[in-house]
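Note that one protein chain is taken out, while the other chains of the complex remain in position.
Chains here go by letter, A, B and C, matching the order in which they are written, and residues are numbered from 1 within each.
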Amino acid sequence: METKATVIRDENSETAELRINMGPQHPATHGVFRMVLTLDGERVVTVEPHIGYLHRGSEKLTEGENFQQITTLFDRLDYISNFNNEWVYVRTVERAMEVEIPERAEFIRIILGELNRIASHFLFYGTYGLDIGAMNPVMIGFRERERIQALFEGVSGARMMHNYFRVGGVKEDLPDGFVPAINALLEHLKKGYEDAKNILTESEIFIERTAGIGALDAERTLDYGVTGPVLRAAGVDYDIRKADPYSMYSDLDFSVPLGSHGDCYDRYMVRMLEIEQSIKIIEQCIRRLPDGPIQGKVSRILRPPEGDFFVHGENPRGDLGVYLVSTGGTVRPYRLKIRGPSFSNLMALSSMMEGAYLADSTVILGSLDIVLGEVDR
Amino acid sequence: MNISDYISIFAIVFVMFNGILGSVLVVIYGERKVLARLQQRIGPSRTGPWGILQTLADAVKLVLKEDIRPQNSDRIIFYLAPLIIFTPIFMLWVVLPFGSGLVLGDIDLGLFYVSALLGLSVVGMVAAGWSSNSKYAMLGSARSAAQLISYELPLILSILSVGLFAQLFTDNPFNLSSIVNAQAGLPFIFVMPLAFVLFLIGGLAETARIPFDIPHADEEIVGGAFVEYSGIRWGAFQLSEYTGLITMAFLASILFLGGWSGPFSDKFVWLQPFYISSKTAFIILLAFWIRAPLPRLRIDQLMAFAWKAIIPISFANFILVSLVVFIGDRISLPIFQIQLILGLLNLISMIALAYLLTSRRKRRLAVYRERWGEK
Amino acid sequence: MFTALFLFFLWRPISLGTTTGLFTALKHAFRRPVTLQYPTEQPVLAPRFMAHPVLTWDFEVDEPYCTGCLICMKICPTDVITVSMKDNEKFASEDSKRRKIVDDFKLDVADCIMCGLCVDYCNFDAIVMSDHFDASVDNRSNLVHDLQTLLDEGKGQQEKGRWSPPATKKSQRRSAAQAKVSKPSSSEEAKESTSEENEIETD
Partner (left out) sequence: MSTDNFNQYTTEEFETATRAVLGDIKATVEPNFGELGIVCDRSDIVAICKIVKQDPGISMEYLRSISVVDWVEHMEVVYHLSSIKHMNRIVIKVVIPLEDLKIDSVITVWSGADWHEREGHDLFGVEFIGHPDMSPLILYEGFEGFPGRKSFEIPVQETFYGD
């Protein structure tokens, strides 16, 4: 459990710190992330994160696209939870244009968004298992995510880059036979969740590897602007779905799992319990899914009024915020700033990692569950 | 020795060598297939029927690949390191018996020879890590040096306890063939299960397999000591890894599972290699199974596990076996009774250890329960 | 008896979390593999599956639905579509109601992001997303599809039933989507909406 050990040194011997370069091509950096570690033996002394290898200038690109086209860019930010990204963006424009969204569209969005959260957390589960050295989790994680993506394909026509949410509603109505399909899917997911839990949650080696590793207390976590499961693992009750409810979340019954120690194990547990909660939310939504239109009254050419709008939503990784500056009457945003949760979460990395073992560095990085598409934008 | 002797030795060595190479191919194929099944996959299925030629295709690819040496590496040691690892593992097979009399060199100090050669591969690892001029390789070799040396002790202590116990049956207790003969009545696994478990743990660690694959740790140091190697040299490392696994399983089946002995093995000599290889295969399958769901330990936890748990237990086990053998020999108990006493003692100590382990687990789980409630 | 006692004392180590993991893995070995043997087993594609866009063919008049109105070109986020229009000869001979018809249509699949916006914004239901997902070729220039290829592919899609004629499809979707009152026949609506919706600005 103890993370700090005394380093015994022979005063006469000469030692030098070892600087190793992890990434951008490294199996455990989750994409093109690079960190320069200074090691004292097996122990990490300092960490220098380097990002930007996936910088595509998304913010700049939005200034050249119509409001309808920007959804496609948001699909490619956090490419694990595409629906959630699109959702925050369309909510921003809806907020600016004061569009009313039909209830059915809201429920469709919640179902898809929560499913995407489950898919994202399953992917986290898999890669996290792999970061720690276990092989089976990644297969279970991908197996379940694959099932969810097959459903997404039926709904939106694409497995990842959906472009399905529209300002004012969604693109098409749900396909025939969606409700039986999603009920069957939820049964599968529950079984898969049990499998997943059996392999890692109570495994002694897993607890040994994660409990007490990379711990940050609530105050410091918040100081870095960390959000999402990482913040909730530190015990801060901040879930935008509860704290600043959007869509129909205020009507739905679910709880926010909270950790207490803020270490890697708590982050893992928070995510796993969020899968349970998301399943609960989806079940409620299916029960309450009303008939009716799926598209509010919006003109086909979007011209938000003048002003600046900041809208945020709870992504699987945390608080995704979109800051839209509109000069009014134009079909393009003047400026669109994206506040990615992974970007802020990654800032806390170096203070989590100092003093940990080299082997823990991948465990800590994995527990943040970053997506580089969103960090670099 | 005349020329025909040399030719026959050469022929035997040639057959042995290729036999091992072939079995490595089979084991790698088997690992991929078994792991795939444990993960609800199919595994290799395209090359040949059921994909049986997949490892062969991989081997051919490795041979044809460009052989790269990093610029500032130490040339001689870099090229020598694969050989240093490769050779001792193959030299081990000289003394390993496939059946009664079916052994190349049936030397008296077989166990001694085995434990000496097992320790050699660490030299190759360090050489490879040092010469490649890569920090990842260096870390990997440092890790493997620490790990291999730590786990050599329990391994050798459990081997020694087998030799000690074999004393009761034979005058030649360090000879592998006579150890197998000693198990004709009752395989040693029933007499000293504790030593068997220790041997398995030590063997997993020696061959650097999950949960002890810290020297390789693909997610941290990307392959460890041989990260800079490519082509056939990398293949040589991989080959010796898997030969190591086969050797460990083979040794376990010789020392604990009764080797070639089995039903009718005396009457039909051709059954003997079959028995020993199926026992070996069983142990290898066990290693595959363990590999599938378990995470990897951290280096400090691994060392703590070795020095705080495994090594004291090995010593205790060794002392226990020697006491029982010594006293039993002195008061000239029948062998069956000695076996019974030792087996019972072993069982009791295993149960005690199991409780120790679970109480440790309770402590560990207390953290979990306190945080996340009764699950 | 002996075994039972042994197992009784060993139940605790067997109930270890790590052991549970081991047995869960073993359980997986007796389930059916989830692998899809791709080239031999083809995936079942959803009816809405989107690969790159292709053009549809009006079998009644024997000409493309596309009038070359450029709206797809304007709405495309990655600018992969290049269209030009010409006067329709069949309109002169009163075989067709389309005054203009597509002259040339180029689609660069290499840059296409398969978002489906062109299908959404097409006023004439002339575009449909194909299900041709294995689009790899050995030269990039083969990824630039011209009008003829797109129409041929579109015919294939129509035969597969992945597209329904505009009379049913668009009006259905509109009524479902915006609960509007149904509009008069499609050609008039098309003319109206062209003038209105061509406003989607390129700059």
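Please note the rule applied: contacts are C-beta pairs under 8 Å (C-beta built on N, C-alpha and C of every residue); 3 or more make two chains touch, one makes a residue touch a chain.
Remember, predicted model here, so these are calculated numbers, not experimental data.
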| In the full complex, displayed partners of the excluded chain | A, C
| Which residue of A:Glu59, A:Glu103, A:Glu146 or A:Glu354 touches the chain not shown here | A:Glu59
| Which of these touches the unseen chain: A:Glu17, A:Glu194 or A:Asp223? | A:Asp223
| request: Pick out the residues on subunit C that sit against the missing chain. | output: 108, 110-111, 139-141, 144
| remark: The missing chain sits against subunit A at residues 51-52, 55, 57, 59-61, 63-64, 95, 220, 222-227, 236-238, 242-244, 307-310, 312, 319, 321, 323, 325, 334-335, 337, 339, 343-344, 346-347, 376-377
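We take it that only the chains that are shown with their structure count from here on.
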| query | Touch graph across the chains, line, ring, star, complete or other? | reply | complete
| note | Relative to subunit C, the most remote chain by C-alpha centroid is chain B
| Roughly how many whole angstrom separate the Cα centroids of subunit B and subunit C? | 55
| request: Could you tell me the distance, in whole angstrom, between the mean C-alpha positions of subunit A and subunit C? | output: 27
| query | Which residues does subunit B have that touch at least 2 chains other than itself? | reply | 38-41, 292-294, 361, 365
| remark: Among all residues of subunit C, those touching at least two other chains are 16-18, 21, 24-25, 28, 34
| request: Please name which positions on subunit B make contact with subunit A in the complex. | output: 35, 38-41, 135-136, 138-139, 143, 210-211, 213-214, 217-222, 291-301, 361, 364-365, 367-368, 371-372, 375
| said: Quick check: in the complex, which residue numbers of subunit A touch subunit C? | reply: 65-66, 68-69, 71-73, 75, 136, 143, 146, 150, 153-158, 161, 163, 169, 171-173, 175, 195, 198-207, 292-295, 297, 300-301, 331
| message | Residue numbers of subunit A touching subunit B in their complex, please. | response | 1, 5, 18-20, 26-28, 39, 42, 129-137, 139-140, 143, 199-209, 211, 259-261, 265-266, 269, 357-362
